[in-house]
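Got a structure for you, written out below as structure tokens; questions coming shortly.
Excluded from the complex is one protein chain; the other protein chains are retained at their positions.
By letter and in written order, the chains are A and B; residue numbering begins at 1 in each of them.
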Amino acid sequence: MIDTPLLKVSGVSKFYGSRIGCKDVNFELWPGEVLAIVGESGSGKTTLLNCISTRLLPTTGSVEYRMRDGNFRDLYHISEAERRFLMRTDWGFVHQNPADGLRMTVSAGANVGERLMAVGDRHYGKIRQTATDWLGRVEISADRIDDQPRAFSGGMRQRLQIARNLVTGPRLVFMDEPTGGLDVSVQARLLDLVRGLVNDLGLAAIVVTHDLAVARLLSHRMMVMKDGHVIEHGLTDRVLDDPREPYTQLLVSSILQV
Amino acid sequence: MYVAVKGGEAAISNAHRLLADRRRGDRSLPSITIDQVAEQLGLAVDRVMAEASLYDRSLAALAVRQSRGDLIEAIFLLRAYRTTLPRFGNSVPLDTAAMQVERRVSATYKDLPGGQLLGPTFDYTHRLLDPSLLTDEEVDEPARKPASGEEVMRVSDILAHEGLIEADGDLPQDHEAGDLTREPMEFPMGRDLRLQALARGDEGFLLALGYSTQRGYGRNHPFVGEVRIGEVEVEMEVPELGFAVSLGRIRVTECQMVNQFKGSSKAPPQFTRGYGLVFGQSERKAMSMSLVDRALRADELGEDITAPAQDEEFVISHSDNVQATGFVEHLKLPHYVDFQAELAMVRKMRADIEAARAADRGENEMKDAAE
Partner (left out) sequence: MTADLATYNFAYLDEQTKRMIRRAILKAIAIPGYQVPFASREMPMPYGWGTGGVQVTASIIGRQDVLKVIDQGADDTTNAVSIRAFFQKVADVAVTTHTKDATIIQTRHRIPEQKLTEDQVLVYQVPIPEPLRFLEPRETETRKMHALEEYGLMHVKLYEDIAQNGRISKTYAYPVKVDGRYVMDPSPTPKFDNPKMHMSDALQLFGAGREKRIYAVPPHTEVVSLDFEDYPFEIQTFEQDCALCGAHGVYLDEVVLDDRGGRMFVCSDTDHCEDRREHGHVGAMLAPNQEAAE
């Protein structure tokens, strides 16, 4: 059992002028652990996700990540080259809108193969084989490998985006409302798939969602955000079954009534 | 029997000879003089000076004549000459407040110190073809009022008194204005270089981009603070003397566009500016330039960049008409070596498909036969 966290977030705040994006967020993420950040739109959860994943520079605070060599590095003090390398190898980022995370005008195979080629794979046949395997794991039929994502349904695109991210065996995946734009029936299938993959691969993940059902299904632990602050933080079952903050209670009850 | 094509040299020289003939046209008509071009096609000459970045009416007129009235070709000729000229130094910034204005209009104030002055404008002419120009009719002398000698206050200064408009940008003391034609261009660029690029940018391109901002592609709510046309003094510091000496006067068109700005976390709401300055008389160019200048400040002012006119790399990389015309027209140069390569590839790929189809047919026939 590994006894050190993968990610340490300390005192992260982001201000837009005088407006708060997120304020003084602290937490640690452990290998294989799935953390859900929930809240209404405007609560600061996406700002926080972007700060942690280095897509947005926080106003204060630090984010440390345990590299594959076991050493912690502050992500805002590593070079851009290291950061970009990290992002395309050891990390994944699943966008709400698949078009933001895919190359819409190249084939599904090339979408999955891109990260492999970026790290130096130069055997077409092997790249294609790996892409085929991954399409299978996300339940996309192998005969669609040469089709462009433009020809895919919303759910297929999202699954393709996931395959594209996981092909390099990342240890940490960020997901921003991964089921956001999908029909309810498609959502259920995707969540099932994601849960299976996360378990099988022992991935750590940070999932931003406004949907408590997603948090319940995917996450071990959750943080509730309101107006840029983390107001409640705990094991997912505990937070959902026994919410302590009035706001969380409201959130939970409003969902469960539906 | 095949003989390889030869005689490029003769072909070129014959082409040039024919070009000279067409340039001269009907020999029974008098040829136009450079002075005539400079005097009677003055706005063409102005455009050539502006986009060639060289203020010389006679050379620009020569270029217009030499290019048979093709203004981009004329700009090209003048630029290719300009590039060989030595640089002695930079002038001090033009003081357009001290301009001897011939035209000055403001859309933001009904009346203002110095007044509205229409000047030699096409505005309010009815665009009816004028038969009197078919003959050499006498033209009346213009009505003139004596120059008052007073400075005509700039509209931006009026707004600045109340702090309602951003001040002139401040540059560090040791800042030396860049020279687009002498240094490699890099993005993102400073506003000084950007304005330089716009000042020599293609009038039609900037017009279209400025227009696009008005139609909602990067809207910035412009008002013409003022447009002024007239002569200004060009001065240069002479280190040996310790003061600036006048090099002469040039005619320029200046446009100060006043734009809304909601304010941001850093700055309270105030009017912002787009700026246009071009050689000679060209209101269209100066106004377009100021619209595009303002649009290109989106990043600086924290606005979303959503439209082509706000995209610095896109605008500046494509605004130069000499570059654009050269590259577009280079497509007529021979490309047959590359085309040959493509031809062979397409043939090969078609042959593969044919072969695959034939194989399929063969298989099917075999099946049919077996059944």
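Observations on the model:
One rule holds in what follows: a contact is a pair of C-beta atoms (placed from the backbone, for glycine too) under 8 Å apart; a residue touches a chain by one contact, two chains touch by 3 or more.
All of these numbers come straight from a predicted model, not from anything done at the bench.
Looking at A:P5, A:P58 or A:G109, the residue that reaches the missing chain in the full complex is A:G109.
From the options B:Q40, B:N90 or B:Q323, the residue with contact to the unseen chain in the full assembly is B:Q323. Taking the complete complex into account, residues 1-2, 4-9, 11-12, 58-59, 76, 79-84, 86, 181-188, 313, 317, 322-323, 325-330, 333-338, 340-345, 349, 352 of subunit B touch the chain not shown.
Touching residues on subunit A toward the chain that is not drawn are 80-81, 84, 88, 103, 106-107, 109-110, 113-115, 117-119, 122-125, 127-128, 145-146.
One rule holds for everything that comes next: only the chains that are shown with their structure count from here on.
Computed from the mean C-alpha positions, the centre of subunit A lies at a distance of 48 Å from the centre of subunit B.
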